[in-house]
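Note that one protein chain is taken out, while the other chains of the complex remain in position.
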């Protein structure tokens, strides 16, 4: 099968890193294609960046969809644009945030999330509420680590994440940790060994879940909120982006 | 005071109608300026349209904000782009959906929402959940009425809305009705008289709430999810839309 | 329009102070009339006092209602007697507690309440639960400040409130503060400036909301819990207080 | 032990009937004393009546309390004045509504309430929410039966209650029925036999629970919301009702 | 009446101690018979032990049931096997955990649980969620005390429980304490006196509640989840344990 991983920001280096993580976990017979938008923010920090990341991400997704992939993975922990993607794609779509949450509940009765910046706490909490899994998450925590520091595997950044995990175990009675940023993918194994509990990376989780969905032949239901958007004109710079 | 009402779709006629409704309720001394995006869908039906409506709406909002308005009202019942707008605007921002929900709770212990199409039910339910008011809403109902029919005050469309209100009273024990579409603004008075219960239009509710916020000097908190977005480059067609 | 603010305790000085706060925020064209019960406790601290405050408050409210006011505001943060008031008044009724909670959600994704005494924490939590807004409130806190100290603008009392706000920001990640006592009305501006976040006083919030309700022509629904009480005899000292 | 049952309305005949029901279930060695307020409404239908029932009920309760009873039962299904009663009484206090809910959960995973009039639905729902038992109640239903008809064991009234129970079993999957009015006490056995499921009367449930509380030596906690009210003057007709 | 108390583990000494506690609280005319399984774990610590405790407990319960007792009490704080017991017993069944929770809500608006080991926290939380009482419980705490230490009334163990109660009052604003282990029954009075708040033991609570259920003639509803199990063969060592 062929899975499409879309990085919703325009930074090619991040796309490459994510694709690597996806390929590392993919089953034999699974091909990973990766892309990023042609326009939009170089990174997504907060709601304003997100609004400008989604249109380009949807374009990248529609292009891959028309070329016949079996599933899409949105590789941003906020699950940016997930609803719109499900409405417009033929193939099923999973966000790395929701993937990590679901996997965590299978190995822990209670988990905590460790993300990069305080700015991301509320959006993650809202997603947990919508997905229905808020009662399984003890707390969403921010390590105070900028994404860039993660890119460089900065020792101080890694230390802060490790400290926050320690606090989650002691204060939240967390039994597992969800890493709240695509850029932390390569830290999961090490942190799990260090702290003696499951540490879950969303990219790996999403690849596994999507392979299952595809093998089960499950696609997005078109009876409810994610039905195909009605045809209509789009004005101005978006005139080519309308459906139909 | 000067309030800015932004219609997130590109249909000028709808902007004019909304502005009229806003001016009808505004206090003396309140000036209403209205705008719509320069690019994007002609109407918003579902998550895909929403994704392409938000960038242009945010641009319209930033322009009005820089010209010194005292508050912004997003005139789409889904409260499209509300989080991003709060992050980037200097002045406070209210969505017409949330405004109607809050007002309804002050005159009814339980209300139902009557919106246009089934497609909108889930997004409205999600908003109610986030706002914390889901327990006050008995049910979100769709009258099966396309927005266009509303524009023309089509008799059949109005009849369907009235029928749905009747069902809400009988089946949901609804004590008030929230009209789930900016295009229904002019029906509130009539329907309230017909059914003998409060019928709430979001545009009017939002103008009232915003006048209060402005007079109280309250602005969006910058300590949490809505802090000002960090400065960063945006690529491609969005290169001019970055903050800073 | 003419709004009636009722202070549910029998202390005239407090009524005057509340009326002052209400007039300071009221729009041009809004007249504020204020009253307090002729009988009952001099202040309301806990459920027992509340039970003896409500009958006199309802009498004051019915008298003003019969004289033709457009809306009533119950100026006690516990929203004392709100349900009974809505059942019996012709004009709409708002409590200052609920008013403050609704306003807070428009400028903060999460707020904390700072009230006077620990005795008030549970009643406020119950109101938040009923209104549906419990999920938006991080924590209800008591500053350990007696109401009297507030009346005198006691420096130590103000210091304790400020300390509690500091803790709410640090420990609860509160993005806004609701002041949980009518007697704190005059502190909101100062505390907002000191702590750099919205600080909301219920009296001001209620005046704004009521002006909106009146302008929208919205009145309490009579289809549910707040329908007009059935006519019946009342025995003993309450014989004149029956409806009809 | 000596238990005090207080009927919060001023109708002596109802007090007698309730006392009879209480004595029928009380253990040997349990004495039942019953009282009603000296002033207030002849029956309680809705929030306004409730407000005028509570002061007289509290007086009756304080008098019995000072004479040395071991526990108080408030015999109105709305649990009228329960919080205030707990604050001021030395002995523990139970409402018949909460008693019935707790008992129902011990014999049924899901129950429905059948009360008299639609007016009572919302107050009962709010109590269930506060007590924490809302998730165990499938639905609160009104049989459309006036309290007076119950007093006379009117055949039509009994038929309506029975019909409503039938609907609760079929539509709500109710496994037990809570009778939502003190005046239905004598119907429980018959309705249980007719419908083949537990039918619970609050008066009987409260007597049982209170006997347990007394034997366990448990009294209302004074650490939280129900602490003894602070001493203070009460003005006017309530001047004798102040604590201390 | 005759009540059957079943200790779900095979340690006879514990059965004797529990029977003693039950008899101490039982009313005159109530006979307590006690039993324990013939096979299974000597104590129950966690889900694995529980799985092997339930079959023997159900056998002991069926035997007592066939001999004509009026009610069963399952004397393990986890309410081990409660659902299966309700399905198979003719007489009503109560668990000591649920009994304690219900009693606590009648004397405190918010309680905390103090149990033995951290292993038990999640199962107790799940029970609270199912019973609907999670919102009334501030926190489930473990004192880090092995059950054996309790059997011997070890001074250090008692000290740890007392310390944990102190923390519950200070940190959770707990107004009452539920003791989360049948083995703590004899400590309730002393701890209540020491800390000045209600301390509730489940064995005593369950005896009181069961006496009430029996006197009210209430039995487990057979309309829902607890209907009598269908007749069917059981294989192997359980062949004699099938119903019918």
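So that you can tell them apart, the chains are marked A, B, C, D and E in the order they are listed, and the count of residues begins at 1 in each.
Methods note: a residue touches a chain if its C-beta (ideal position, glycine included) is under 8 Å from a C-beta of that chain, and two chains touch if they have at least 3 such contacts.
Computed from a predicted model, the values in this text were never measured in an experiment.
Every shown chain that the unseen chain touches in the whole complex is listed here: A, B, D, E. Only one of the listed residues, E:58, E:76 or E:107, touches the absent chain: E:58. Touch with the chain that is not drawn comes from one residue among A:132, A:159 or A:233, which is A:132.
Screening E:26, E:88 or E:149 against the full complex identifies E:88 as the residue touching the chain left out.
Hidden from this view is one chain, which touches subunit E at 10, 37-43, 45-52, 54-56, 58, 81, 83-84, 86-88, 118-119, 121-123, 126, 129-130, 224-227, 229-230, 232-239, 241-243. One chain is missing from the display, and on subunit B it is touched by residues 118, 121-122. Although one chain is not drawn, its touching partners on subunit A can still be listed: residues 25, 27-29, 92, 94, 98, 102-103, 105-110, 131-136, 169, 173-176, 189, 196-198, 200, 204-205, 207-209, 211-213, 215-226.
By our rule, only the chains that are shown with their structure count from here on.
Closest to the middle of the protein, by Cα centroid, lies chain C. With each centre defined as the average position of its C-alpha atoms, the distance from subunit B to subunit E rounds to 52 Å. Centroid to centroid, with C-alpha atoms defining each point, subunit A and subunit C lie 44 Å apart. With centres taken as mean Cα positions, subunit D sits 29 Å from subunit C. Counting partners per residue, subunit E has 109-110, 173 as the residues that reach two or more other chains.
With chains as nodes and touching pairs as edges, the resulting graph is of another kind, matching none of line, ring, star or complete.
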